[in-house]
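A short write-up of the structure that comes next.
One protein chain omitted, others in place.
For reference, chains read A and B in written order, and residue numbers begin at 1 within each chain.
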Amino acid sequence: MKKQRVLNRKTRKPYISVTLIGILIITGIFGPLFSPYDPAANSLTEKFLPPFFQEGGSFKHILGTDQLGRDILSRLIQGSRVSLIVAAAAILIGCIVGTGLGVLAGYYGKGTSAVIMRLTDATLAFPSLLLALLLSLSIGTGLVSAIIAIAFGMWAKYTRTIRSDVTVIAGMNYIEQARIMGAGSGRIIRKHILPNIKNQVIVMATMDISMAIMAESSLSFLGLSVVPPTASWGQMIADGNAYFLRAWWVSTFPTIATVLAVIAFRSFGEWVKERKGASR
Amino acid sequence: MKYIVKKLLQAVITIFIVSVIIFLAVRASGDPVNNLIPDGATKQQKELITEQLGLDKPLIVQYGIFITDVLTGDFGNSYTSKRPVLEVIFEKLPYTLELAVVAILIAVVLTIPIGSLAALKRNTWIDRLVIGLSSLEEAVPIFFAGIFVIQIFGVKLKILPVSGADSPLGIIGPSVLLGLAISGSMTMLLRNNMIQALESEYVKFARLRGIAEYKVVLKHALRNSFSSVLSFSAFVFANLIAGSVVIESVFNWPGIGMLSYNSVIGRDFPMVQAVVLILAVFMIVLSTVIDIILAFLDPRIRKAE
Partner (left out) sequence: MSEKLLEVNHYSAEMKTDGGTLYILQDINFHVNRDECFGIIGESGCGKTMTSMAILRYGERLGLGSTGGEILFEGENVETFGRKRLRDYNGKDTLIILQDPMQALDPLFTIGKQLLETVKARGNYNKEAAKEEIRVVMKKLSISEEKLSCYPHELSGGMLQRIVGAMVILHKPKLIIADEPTTALDVSIQLQYLKLLKQIQKEYKTSIIFISHDIKVISMMCDRIAVMYGGRVVEQGTRDQLFSHPVHPYTRALFKSGNMGGIPHDRYETIEGNPPDLHEKSVGCPFADRCKHAREKCHKALPELQNFGDGHEALCWRPRI
């Protein structure tokens, strides 16, 4: 009766994505060790040097230099660190806060849930970048405010999903059983609820990495993330803006870096999602 | 009926929370008086302005004043242009609306044939190409694409205006880019839903009743997968109205996005406050209305509630 189907081929292991992610993490952590130049060192005699493969370029500056003569490769490496720090920190905060509130709302229901859900509704009503703009106004610009802004735009999604998951789990027989056996709420949440939502949270968090990198890039493009001279990809793209026709490489290389990072993390996320088999 | 009342009540509470968040965020941003007074003003002058603005009162009283003003439609004047905030917002809104509508139309027009084709040709090179392009559309930062378009088509080839909304052609750049960015996820959504629909029993039964394939695809498969695209568009539309800060600032498009960016940079508090509040309220109202409409349209949802 049940038809055996030839469904989607299983996604192949994302070797390319994992390699890219690996490179990104290595440059993010150990970047300063092999960065060819100080990313902030400018040299006006060497400005707008093209990458090595173009006429006038050399292996001295493999990817060329920008309008202040800074080495693009070194700046890309520094930017990868910024992207990773912001993404990791924002997801960590958003995920912990969001999941925590989701568990509370789902477990206690009623009033607790109502209060928390209105809070999430209110947060979700802010278009994401607008929220970041508003926060930059109150806490200033910089790495920390970028992290907070992205995390703030993220937590509510976790709360919604986790709450509905926990509501289902909390209604199950074995939870009732545990309660009758005298287990306290803390123990039930730790032993029975958290293990059950673990996969969902992991999947959501991995899927969010690419989003966070993109968000950081947008924020730094608008000048709302790290403060110069620290380099970040979005800010490098903004720098290259005016000189695109004269020196295409200044904004194109950070764009390529962003695109690769976003696609790599996204396909990695898809793969995790398939393996962990979560619903969203 | 009970459902509607409940939804409306929830919306009111949410709006209240939003207003508190905005109020606090703006107050937390330091003393606005410093931005208002001329350099070298005396302490007395400063105190006078603080008193005029009501900033010496306790926070809760300040909030009370803020909310009564808002409810009576008084959002104050912009610090920079000295004009009533609402007036400025309503002046910018049409630009953003125009951009959003055109962008969504472009996205939908692209999505329907491409998404359906990918679903019909599942697991072929066409499908893979569509998937690849869609993820690229989502991964390329729109501000780079914007620069690219401006520099190539505007500065070099001189086909499109470099920026702004003065020329009727000015909308092409931002709207096409926004449309492309939206169509990436929209195409994937349609494709996946369509694959599901094509595998459904009703499509199988329709085919086995001898109904022509093109009718099966257009009537049964597409219509069933299209509703999700529609609700996605509504969601995207709401977000676009709220202003695509990035695209508007890249193309110097004089809409809400530009306005909010400029007022943040210029620390124009009444303006920021009003823009964010109005947009957030707009989002809440819109999503409440969509929820209610959906419940009316689809009796299945009504039942589930």
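Assume a contact is a pair of C-beta atoms (placed from the backbone, for glycine too) under 8 Å apart; a residue touches a chain by one contact, two chains touch by 3 or more.
What you are looking at is a predicted structure, and each value in this text was computed from that prediction instead of being measured.
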| item | value |
| --- | --- |
| Residue among B:F90, B:F205 or B:F296 touching the omitted chain | B:F205 |
| Residue, one of B:R27, B:K92 or B:H220, that touches the chain absent here | B:H220 |
| Chain not shown, touching residues in chain B | 200-202, 204-212, 215, 219-220, 223-224, 299-300 |
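In this section, only the chains that are shown with their structure count from here on.
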| item | value |
| --- | --- |
| Between chain B and chain A, distance of the C-alpha-averaged centres to the nearest whole Å | 21 |
| Residues on chain B engaged by chain A in the complex (per definition of touch) | 10, 13-15, 17-18, 21-22, 25-26, 28-30, 122-123, 135-136, 138-141, 143-144, 147-148, 151, 155-156, 199, 239, 242-243, 245-246, 249, 260-261, 264, 267, 269, 272, 275-276, 279-281, 283-284, 287 |
| Complex contacts: residues of chain A adjacent to chain B | 5, 8-9, 118-119, 121-127, 129-130, 133-139, 210, 214, 217-218, 221-222, 234, 237-238, 240-241, 244-245, 251-252, 255, 258-259, 262-263, 266-267 |
